[in-house]
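Shown here: the complex without one of its protein chains, the others still in place.
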Amino acid sequence: MIPEILKANCRSGFPETRRPRSGFDKSMKYQVTIGDKKFEVDINGDDPTITVNGRKVVVDHRRYKGGKLHSLLADNVRFEFDLERSNGGYDIWHSSGSMFAEVVDEKTNRLRKLMGETGAASKLAQLKAPMPGLVVAVQVKPGQEVKKGDGLVIVEAMKMENELKATGAGKVKEIKVKRGQAVEKNEVLVVFE
Amino acid sequence: MIPEILKANCRSGFPETRRPRSGFDKSMKYQVTIGDKKFEVDINGDDPTITVNGRKVVVDHRRYKGGKLHSLLADNVRFEFDLERSNGGYDIWHSSGSMFAEVVDEKTNRLRKLMGETGAASKLAQLKAPMPGLVVAVQVKPGQEVKKGDGLVIVEAMKMENELKATGAGKVKEIKVKRGQAVEKNEVLVVFE
Amino acid sequence: MFKKVLIANRGEIAIRVIRACRDLGIRSAAVFSDADRGALHVRLADEAYYIGPPPSTESYLVIDKIIDVAKKSGAEGIHPGYGFLAENAKFARACSDAGIVFVGPPPDAIEMMGDKMAARKAMIAADVPIVPGTEEPVEREEQAINIAKEIGFPILIKAAAGGGGKGMRIVAEESEIKSGVRGARSEAKSAFGDDRIYIEKYLARPRHIEIQVIADTHGNCVYLGERECSIQRRHQKVIEEAPSPLVDEVMRKKMGEAAVAAARAAGYFNAGTVEFLADQDKNFYFLEMNTRLQVEHPVTELITGIDLATEQIRVASGERLSFEQDDVRIRGHAIECRIYAEDPLSGFLPSTGLLRGYQEPSGPGIRVDSGVYEGAEISVFYDPMISKLLSYGKDRKQAITRMLRALEEYRITGVANNIEFHKDILKHPEFIAGNLSTHFIDEHYRPAEEPVSEIEEAAAVTVALAEHEVRNKVTLSSLKKNVTSSWKMSWRPGSEFNKK
Partner (left out) sequence: MFKKVLIANRGEIAIRVIRACRDLGIRSAAVFSDADRGALHVRLADEAYYIGPPPSTESYLVIDKIIDVAKKSGAEGIHPGYGFLAENAKFARACSDAGIVFVGPPPDAIEMMGDKMAARKAMIAADVPIVPGTEEPVEREEQAINIAKEIGFPILIKAAAGGGGKGMRIVAEESEIKSGVRGARSEAKSAFGDDRIYIEKYLARPRHIEIQVIADTHGNCVYLGERECSIQRRHQKVIEEAPSPLVDEVMRKKMGEAAVAAARAAGYFNAGTVEFLADQDKNFYFLEMNTRLQVEHPVTELITGIDLATEQIRVASGERLSFEQDDVRIRGHAIECRIYAEDPLSGFLPSTGLLRGYQEPSGPGIRVDSGVYEGAEISVFYDPMISKLLSYGKDRKQAITRMLRALEEYRITGVANNIEFHKDILKHPEFIAGNLSTHFIDEHYRPAEEPVSEIEEAAAVTVALAEHEVRNKVTLSSLKKNVTSSWKMSWRPGSEFNKK
């Protein structure tokens, strides 16, 4: 079986494909969370006029380059994003950086609210290695309170020592690595309470 | 099901993949036909030393960019080809042009010879439209003998009139299009006897 | 200065203007047909407006649509690029009627220079040398025969509204005149909607040399040296260079002053090019004036250091030229190779399709003005130009050397292209010696019939190895061992194989 996402990618690789005129649900509300900002996007079938946080916008959205390149004209203003499925959401690459978006439809969102979930939690949970490398120093101990910006672990990679800092406040629960240890990208180094 | 060729493409997309050390047939002979030239290529499992028309060459062959980009080092000389499956063979794009290759293994080749097939026949069989366009003139008639370089059909495309010429000698059997007709790329325009 | 400019064009020239706008701090608005929604000019502009179906007659050439989206966008100026509406006086007038500045010359100048007859008359009056020929359009075929006899064969039949080689016929003897007139007329009719033709003396082995001029609305007009554009195929330029190997300081000054006289005679402002035919004895004759930015303008930018596209917009907004004639200094040598999706081995037949692989050259002395990207489509609807490859060096030799290096680096797969053709020309002893004429291709270009056998052999080996790999299906697990973790990270979407 071709996974669903691959189908989507291949399909949207056709440069000339217009947004199809049929087969879409009549109306759909999506809640998109980027960082601590939330965007309500209402899409009505294949109507080019959508609303975002209540404001009407005329959009023209296409995919190119095998589906990864998303071109958006929003009221004729040009945007370009490279979208990559990641952790149930999307990694969004754009010309000036990257961000992560979580997207849920209205139904799921309502359900979640009922169940008391908070959506994309942004509290300090764990420190992951941003690249493969060698741990040259661990600067914290279990039980230690840290605040945003505190140095946690130094990883040597690409011939440079990189100090990984806390992105928020928290209390160290467990150190998963020790000095001299080689780590993979995204390997968990420190767990917080 | 993922078609076999897609698998091959995806698999070879790993840039760091070395030619694997196992699972290959011990020895295999291929006959590759490009134009009117034939090349016998002997490959012995994953041995980097192969022979081409009896001459030994040390090769390092990898695929990049989703499998389409083939990099070959032949006795350390660098070549690069973009291979695309086409009509049971391969379209080969390289930095100075393109060509078509037919490839058969030894067994198939022997079988073919027994059955009296000639392999990639290069005689004038039909004229296809090299691009979509409009037929503005047909310059030959059924029964007419043509020689290499004779004008056959004029197709207007990209705002220019393009005279399609005979690539060899032959006798016109049938004209498939008429003046004013729009044609697709690769549509057959003239059939030869 | 404008705050927003609409670019009524596509491809590399639209991108050239987007870059000029950015350099001036102006917002750029692109237009696109259905075929161009994913085109590079749309990807690079700040805004983009849909203007209709792929055929240019239903989109890029529809004056009302362009004016409408210009108004909608709030653009204060429209840059027409080259081709399409660039030399359409009606469009220039429609712009000013809509209160939008047309980034180009006054409509009257476009009209005068667009009418070859009127232009010739004006040039005669302004003492600019012209090629002997008719001053009025030729009506009947008999008339054509008489004129031809008068000025002598060979003659050239040209469309009055023409350009780019369309509606053009060379006639060597009387018997060919009738079919030549008919052919030129019908081609002119379909290309320009105007079947008037005229006749002039056909110069044997002429060189095509043109002078770039730019004028402001305050009466200043400056020439920026010449470009030699003798290397042509299908009557269209493919290689241009500046300075010309033929032109010395004396000839440059004479031609430059003639070009300025031509521009002044037309009441010209903004950028324009006065084209001349020159013989090997350095005589030159006015051919026509192109009332727009030329395809080959970058060679002039490279040798003068003057940015023509930004200067155009500055002048259009009413500013004075930022330099005078004496400030113009020529340094080094520049060459442009037009890279087309076409097959030189089949009579330069255009090629269309997906750019499967696309990697541009770079490095010292190289500039690429392109309108495509890997994965983009070369469409059947428009000019099959992929890019303009430019080289710059301290002298002609270095410019050629660098161009050959860049051609060697350029990787284009999926469509036919003329890179090998350019290499053949640039390596030709006559080209290296600077012995150019508009017949260069016919006289000297002999494409290699066969690819180099070394490449064929390597291709055969590659095909065999590829086939071998496919037949001996390798299990995933044996492959995964060698894959680094970072790769695994990035190969996520769309791959079956990382899901086990």
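Note that the chains are named A, B and C in the order they appear, and that numbering of residues resets to 1 at the start of each chain.
Here is the rule we go by: a residue touches a chain if its C-beta (ideal position, glycine included) is under 8 Å from a C-beta of that chain, and two chains touch if they have at least 3 such contacts.
Only a predicted model underlies this, so the values are computations on that prediction, with no experimental measurement involved.
K.L.:
Identify the residue among B:V57, B:V103, B:M131 or B:A166 that touches the chain left out of the display.
P.N.:
B:M131
K.L.:
Touching the absent chain in the whole complex: find that residue among C:A14, C:L156 or C:I366.
P.N.:
Touches the omitted chain: C:I366.
K.L.:
Taking the full complex into account, find the residue in B:K38, B:R112 or B:K185 that is in contact with the omitted chain.
P.N.:
Missing-chain contact among the listed residues: B:K185.
K.L.:
At which residues does subunit A meet the chain that is not included here?
P.N.:
So the residues of subunit A touching the missing chain come out as 2, 4-5, 7-8, 10-20, 22-25, 28, 30, 32, 34-35, 37, 39, 41, 43, 50, 52-53, 57, 59, 61, 63, 65, 68-70, 72, 74, 77, 79-84, 90, 92-99, 101, 103, 105, 130-133, 157-165, 185.
K.L.:
Using the document's contact rule, name the residues of subunit C that touch the chain not shown here.
P.N.:
So the residues of subunit C touching the missing chain come out as 15-16, 19, 22-23, 44, 298, 301, 305, 307, 309, 331-332, 352-354, 356, 359-360, 362-370, 373-374, 377, 379-380, 394, 398, 401-402, 404-405, 408-409, 414, 484, 486-487, 489-491.
K.L.:
Please output the residues of subunit B touching the missing chain, sorted low to high.
P.N.:
Residues of subunit B in contact with the hidden chain: 2-3, 5-6, 9-10, 15-16, 18, 60, 62, 64-68, 71, 73, 76-78, 80, 84-86, 131-132, 184-186.
The definition used in the following text is that only the chains that are shown with their structure count from here on.
K.L.:
Farthest from subunit C by Cα centre, which chain is it? Let me know.
P.N.:
With centres defined by C-alpha atoms, farthest from subunit C sits A.
K.L.:
How many angstrom lie between the CA centroids of subunit B and subunit C, rounded to a whole number?
P.N.:
33
K.L.:
If you average the CA atoms of subunit A and of subunit B, how far apart do the two points sit, in angstrom?
P.N.:
It comes to 44 Å between the two C-alpha centres.
K.L.:
Among all residues of subunit A, which ones touch two or more of the remaining chains?
P.N.:
2
K.L.:
Would you mind listing the residues of subunit C that make contact with two or more other chains?
P.N.:
Residues 484, 495-496 of subunit C touch two or more partner chains.
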